[in-house]
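Have a look at this one before I ask anything.
One chain of protein is taken out of this complex; the other chains stay put.
Think of it as A, B, C and D in the order they're written, each chain with its own count starting at 1.
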Amino acid sequence: MVPTNYYIILSAILFGLGIVAFVFKRNIITIFMAIELMLNAVNLAFVAFSRALGKPDGEVFVLFVIVVAAAEAAVGLGIIILTARNRRSLNVERVNLLKL
Amino acid sequence: MVASGHLLSVLIFFPAVGALALLLLRNDDERFVRQITFAISLVEFLFSLILLWLVPIGAAGYSLEEFKRWIVAPPINYHLGVDGISMFLVILTTFLMPISVLASWKGVHFRLKEFHVMLLLLEVGVIGVFLSLDLFLFFVFWEIMLIPMAFLIGIWGHDRRIYAAIKFVLYTMAGSILMLVGIVWLYNTTGTFDLPTIQHMLQSGLLVLPARTEMLLFLAFFVAFAIKVPLFPLHTWLPDAHVEAPTAGSIILAGVLLKMGTYGMIRFCLPLFPDASHKAAPYVGALAIVGIIYGALVALVQPNLKKLVAYSSVSHLGFVVLGIFAFQNIAMQGAVYQMLAHGISTGALFLLVGMLYDRRHTFEISEYGGLSTPMPRLAAFFLFISLASMGLPLLNGFVGEFLILLGTYQVNWKWVAWAATGVILSACYLLWAYQRVFFGAVTHEKNRELPDTSSREKWLLVAMAVVTLWMGVQSPFFTRRIAASSRKVVEQSNGYQMHEAAAPSAKPAPAATGIPAASVAKLSTERLAVR
Amino acid sequence: MIPQTGDILKVLPEIIWCGFGVLLMLLQPFLKNRQALTFFAMVGVALGTLSTFFGIWGSGFSGLIQFDTFSLFFHWLVGLVGFLVILASDTYLERENLEAAEFYALILFATVGMGVLASAQELLTAFIGLEMSSISSYVLAGYRRDSIKSSESAMKYFLLGSFATAFFLYGIAMVYGVTGSTNLATLATADSHSTMLRLGLTLILVGLGFKVAIAPFQIWTPDVYEGAPTPVTALFSAGPKAAAFALLLRIFATIDAATTYWFWAFWILAALTMFVGNLGAMVQSNIKRVLAYSSIAHAGYILVALAAVTFAKSDVDGGASRAYAAVLFYLLSYALVSVGAFTIISDLGGHGERHLNVDDFAGLGTRQPFAAAALSLFLLSFLGLPITAGFFGKLYIFTAAIKSHLIWLAVLMAINSIIGSYYYLRIIVVMYMHDHKGAVPADAPASLSVTTAMVVTVAVLATLYLGLAPSHIIGIVLSQNLMLSAR
Amino acid sequence: MPLNPILEYLWIIPLLPLVGSAINGLLGSKWPNKVVNAVALGTTGLSFLCALEAVREFFASGQQLFRKEFFDWIVAYNDLRIGFDLQLDQLTVVMLLVVTGVGFLIHIYSTGYMSHEGGYYRFFSYLNLFMFFMLILVLAANYTLLFVGWEGVGLCSYLLIGFYFLKKSAADAGKKAFIVNRIGDFGFMLGMFLLFRTFHSLDFQTLFAAASKAGVAVEPMGQFGVLTIACLLLFMGATGKSAQIPLYVWLPDAMEGPTPVSALIHAATMVTAGVYVVARSHILFTHAPTAMYVVAIIGCATAFFAATIGLVQSDIKKVLAYSTVSQLGYMFLACGVGAFGAGIFHLMTHAFFKALLFLSAGSVIHAMGGEQDMWKMGGLRSKIKVTFACMLAGTIAIAGFPPFAGFFSKDAILFSAYNSEPGGKILYGVGLFAAILTSFYMFRLIYLTFWGPERYDKHKVHVHESPRSMTVPLMILALLSLIGGWLALPAFWGRKNYFADFLAPIFGAEEVAGMDAAAAHSLELILSGVAVAAALIGLIVAWKMYSKGARQGTSTGLHKVLYNKYYVDELYQAAIVGPLMWLSRNILWKVVDVGVIDGTVNGIAHGTQAVGDTVRRTQSGNTRSYAVWVVIGAIVVFGIIFWPILRPVFNGTVLGGVR
Partner (left out) sequence: MTPAILIFFVLAALAVFGAVSLILQRHPIHSALSLIVVMVALAGLYLLLGSEFVAAVQIIVYGGAIMVLFIFVIMLLNDGEEERTHFSKLATFGGIPLAVAIAGFIAAAIAHSSGDLPAATANGSLTSTKTLSMLIFTDFVYPFELTSFLILVAILGAIVLAQREN
């Protein structure tokens, strides 16, 4: 059987990659994807744990997380569209009017 | 020690009520506003005079106490009381208030109503400070007083008023916040904010502060007071504040606010932290002496008349601090007396400077000269007050300085040898300034036609001069009432053990101070000591 | 399966708020009158808040939520904030002609989220609540669609917010993984030597730290606060922050491991936050940014009290209660004052929030005496001057800190108050002691609008009430801690 | 009606002038001179009469010392009581009579002299005020009250010197006088404090009783005990008030004041206050030989030093001023060698003839229409006979020719100096030489003024004799300076020394130790002969040099040094005043206050501003860097929370590094 650590380590790696993506990417949408990636990493961890502990509620959490992710996606994409409309650009670095 | 009536509360809040009434007044009639304010402050003064009868002579403890629960947790009480020391400071305040209202009769026109409201609120804060027996209440008033003064400087002041106002507030804040920390710390140690209770605990040995804690607490309080006084290295807010403040502001500032610092030292630093005070005394004394000489020397070379007077305050207050930290009866009484004397004489000096300013709108000494010719009366008053300020016998300045120096000499003659040079220097800067302003031929054409004192100004100055003279000749009237309280302070500052050996009746019974016996019992059961 | 009425009653406020939110959306097509909507929304918030009276003490929904004085307090707090913000927004929405219904609905849903956070006893529920308030907040931040700033602030808030959320969630995952539970009651005594628990709590702290804007997670605050519509900023500064603190405090107070792990983090972050907030505020010219930084600083002060909890917990003579009380009182006073302050600002800002530079306030003391006086009072309360709410807030924190022997932290706090006093005074000085350079902007309102005036009056009265007679509130918040520490 | 009305109400004597001063000062401005005169003269005259009556009652009651406490002035509850207490004894009597008597005469004189001056009322108000303080000074029964008068007379001298305040020199002189006096008072106060510390009282009675009690040992020469130091401090005050080295500098400048002021304050009364204090504290001094010796040396030196300066001055009043300084030196010399009686005696006679000289000089100046430079006078003896006669009398008296007063007093002083130990002979020698100089410069003054060619412009100046109001006091004083000395005839004249006997109850009988009467007499005879010879020498030399109308030579060398008073003023200016001002302005104010302290304060402010700016710069507005900040924050939190776990790792590496 696959040791739980493997899954957790994998989720950690994915989570880290998500962070990297977040700070590395410029396109707002892609950055948002990075967040989704991180959430997926979390989900993996949840499922792995719940299976390891033999407690199903972890999987319930995953469902909740997915729902939240969906909600965030809706709002987030709305915001992105708004920004694009106001700024004519999706480069996060060009959206820096508020500063100092 | 039973609370008789609510005179003290009246004293504190009557001006506040007056201020409120003033706010509701319509603004257009300037004269009316002035008269109302003057009436209020005058009535307040008369109220305060009642104290002279109600406060027993020769009783060390607090009288006319008022005690009321204010806040449950932490146990903060509305606890007022007055003794010989605070009584006179209150009277000084109430006396200077009508004076300063009259002083700004002609000078101030801009947003007149607010101006007078600020004055009255200031009075509330100051009197509250002098009458509070609850550390916390004291702090509250201490902070309240700050804002009106800042506004007085910042709105009705002169060119660099804003800089001065902010400087004043920040300086004071810097001290007072640390004091708050100290107060809270003390509260955590003792479980109460009530001054008499804490003193009782110290006397009866329920409370034993470790040396280090005591020193830190002492510093937390002392720095706040030292800034207010101001003691030598912390004094630079004073000249700015004074020069920029309107006449009334300067009078109150010099006359009363500075005294809050020295009062705090007498009321809190010495009784609560005797050992720390003794440890710190050498340094404090040194600073005070430096202040005396330094202030005088800097005043000597000021081209700005008001700054000169301001620095002279630094010098004079140095004497007071010196007297306080001599832990000696004569010196202590002298210090308290000097606080009053300085309040009157320096107040009068600022009054006079203000009158000059009303005529010429400058403080530059070089702008004046030969004023004796156009305005002999003003010149005469100015000389009279200057003499008082430089400590000429039979005027109020002398008694204080004499007592302080004499008393201090008994314990440390070296200090006095240095401090007494201030007596010489004060003559130097005051007389030189006087000569440059009033003697010689009139140099500026503008000055030739200046009017002499108006009747209003004349009677103001007469009042000041009379008080000055009376204080100088009849000093026992004051010292007799001050003596007991100041002796108690000295006693306490010289350690509680010996005091315990002395008459136990001197101790205020906790019940009388309004503290529920239960709390005291609790205190006595668990010996309080800081970890 | 239908949950018992007891459980329903425990979440009555949330239900009512949600209900009214939905109703608002349904009514919007028919009810064009803005005032009516405002009134309706306010009624909703009020009813929800009052419905707490029907609440039954104890935990509900199989231990997911806990209805105790603590949550009661925070329900009232967020309810009050929502109520005032809605009232304050009325003028604003009219001026910027924005749709009212959705706005109020979002505020209501945000309030729901905060309510959930306040009473959540279980991390995932808390997470849902957090998301609810956050998502509504994202939208509210970008509510002025035509404004570039508004949309930008929404974008930043959203991206960084969800970034932090991910951390928070990952933390929950770790905690769950090591303990097999996310229920605080179960976690209370979890073995505190497991590295993974430590990791989980760390990540949770990161997530919540972002929400309450403690340095170095404060970075988003000024931008978002500046860009968002000012009433929304008022909401941000008061509501979500308080709610997040509620959760933080609950976790911190309940889970022993958290207490041990987080203490030093709180100590250091408190110092850092205070300094960042105050020093940053000193150099700002836009008053919204000034207040944003000041809100960071205040978060720092609250952290001081939280740090005090640690020691206090071990302390016998009710030190902990003191610390909790300090936090709650401070949150309440700060919330009220800052709502008041932001409301005034939103009114003074003028159409399109163009007059928000500190210098635009010059001569306000003569132009609008009431507004100037009120704003000064609020600023003095921020500054912590006596007879204002802020003063006792500070005092209680000082007391708590010193009680737990965090003398140096207290001293740092004192130093910060001094720094703080500088920029608060600067604003007052400008209002009273400067004359307006050039002409006063034409569209600068002659006086506060009625609704604004109402809000401000309430805030003023509250400030003075808390500043003069804090005993009642303190009585309440002191009694509450027993519930908290009783697992 | 009490038994001794005036004694019981002794305060009347000082109070009267005060009342006069107050009335004139407050109301006089509108009144004609006559009324002002009436008030001023009335009050002073009345107090003179009261003084006489008081003296009568004092002797009638035949008590050693009359002392009465009138009211408390400064009180520190059962630690200190300083009352408004007056006392009367022989010493006081002398001073009292001198002050009121001479004072009254000078008042009369002033009515004439000042009649044309502006601020007439002001002048008399000040003058009366001075009388008040001076009387307080001599009547005081404790040091503090004495100090009141002490400071008060200083104030009045300030006011009167600066009477012509339009003249800068006058204002300067007044200021200088006050400040220099303050320097003396500094010492005086310290002396008081020390005495209080030692004896817990400042009342003369208790203090001296305690001091003379056995147990307070006489401190042998060279030992600096409490008493010695106290006495030196008091003497420091005296040097200020009585213009002794090194604080004499103010007196010559004080001549800026109106001449009657110079006569009253700067010759007859105030400047002798120092001598009075030393005499009053003689019990302390006699217990402190070192202090005594210092007094003697200072006095002797001053006597000589001032005389030398007096030799060459051209301003008639300046000459008199330096002579005053010099004469005061004699008095201190007397006190220093223990002959307090002689000192006081000289004080009295000096009061007579020096007042006379000043007033005559004033009369001369009046006659010359305000001219004070002797080189612009000459040949006046025929024109103003009365003045000339009186001035001559005064000169003879001061020069020390019998039977004028000066001879007896100075003789007594020199005699006691000669007999004093140690170094009495030297003191005597210097004193004698000073006497020669004295008679020289005085006769120089006479010759330059009254003899020789008329060096003034006859068309401008119309020399005229002064009015009655001025000449009458002159004559009275002249008479006094003739007979005033007969009160204390030297023993060898076989007559009693009334004065010494009179003061005996205070100073004790004076006889020369270790010498039988006959020897003493013969010695005294010789010495007085020598003294007369000395005076003659001075006279003759002066005659040779000036009677035939000398011309003012260009001053060179020593003469120049003398003419410029040894450049002492310049020295003080350069050594003390200048540096102090420079220090205050350029170091204390500009550097310490503005630079260091305010600099630090503002520096802190700016520093925080700068930090704030850096904080602000992190707010780049770029979401990516914000994300990085969040990451950094996360790392920080990690670091903190995982520290317990990380520490061993770090330590390991560190140790590894060590190994």
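In this text, contacts are C-beta pairs under 8 Å (C-beta built on N, C-alpha and C of every residue); 3 or more make two chains touch, one makes a residue touch a chain.
Small disclaimer: the values here were computed from a predicted structure and weren't measured.
Interchain touches from the omitted chain, evaluated on the whole complex, reach A, C, D. Although one chain is not drawn, its touching partners on chain C can still be listed: residues 1, 3, 7, 11, 14, 18, 21-22, 25, 61-62, 64-65, 99, 102, 105-106, 109, 112, 116, 124-125, 128-129, 131-132, 135-136, 138-139, 142-143, 145-146, 154, 170, 174, 177-178, 194-196, 198-199, 203. On the side of chain A, touch with the chain left out of the figure occurs at residues 1-10, 12-27, 29-30, 32-34, 36-37, 40, 43-44, 47-48, 50-54, 56-57, 59-60, 62-64, 66-75, 77-82, 84, 90-91, 93-94, 96.
Although one chain is not drawn, its touching partners on chain D can still be listed: residues 620, 622, 624-625, 627-629, 631-632, 634-635, 638, 642, 645.
In this section, only the chains that are shown with their structure count from here on.
A count of C-beta contacts for the chain pairs B-C and A-D puts B-C on top.
For the pair chain A and chain D, the distance between mean C-alpha positions equals 96 Å.
If you average the CA atoms of chain C and of chain D, the two centres end up 77 Å from each other. Touching of two or more other chains is recorded for residues 616, 619, 621, 623, 627 of chain D.
Counting only residues that touch two or more partner chains, chain B has none.
If you check the complex, the residues on chain D that touch chain A are 616-617, 619-624, 627-628, 631.
Per the touch definition, chain C reaches chain A in the complex via residues 124, 127-128, 131, 135, 138-139, 142, 145, 148-149, 151-156, 158-159, 162-163, 166, 169-170, 172-174, 176-177, 180, 182, 222-223, 226-227. Looking at the complex, you find that chain D touches chain C at residues 605, 608-609, 611-613, 615-616, 618-619, 621, 623, 626-627, 629-630, 632-634, 636-638, 640-643, 645.
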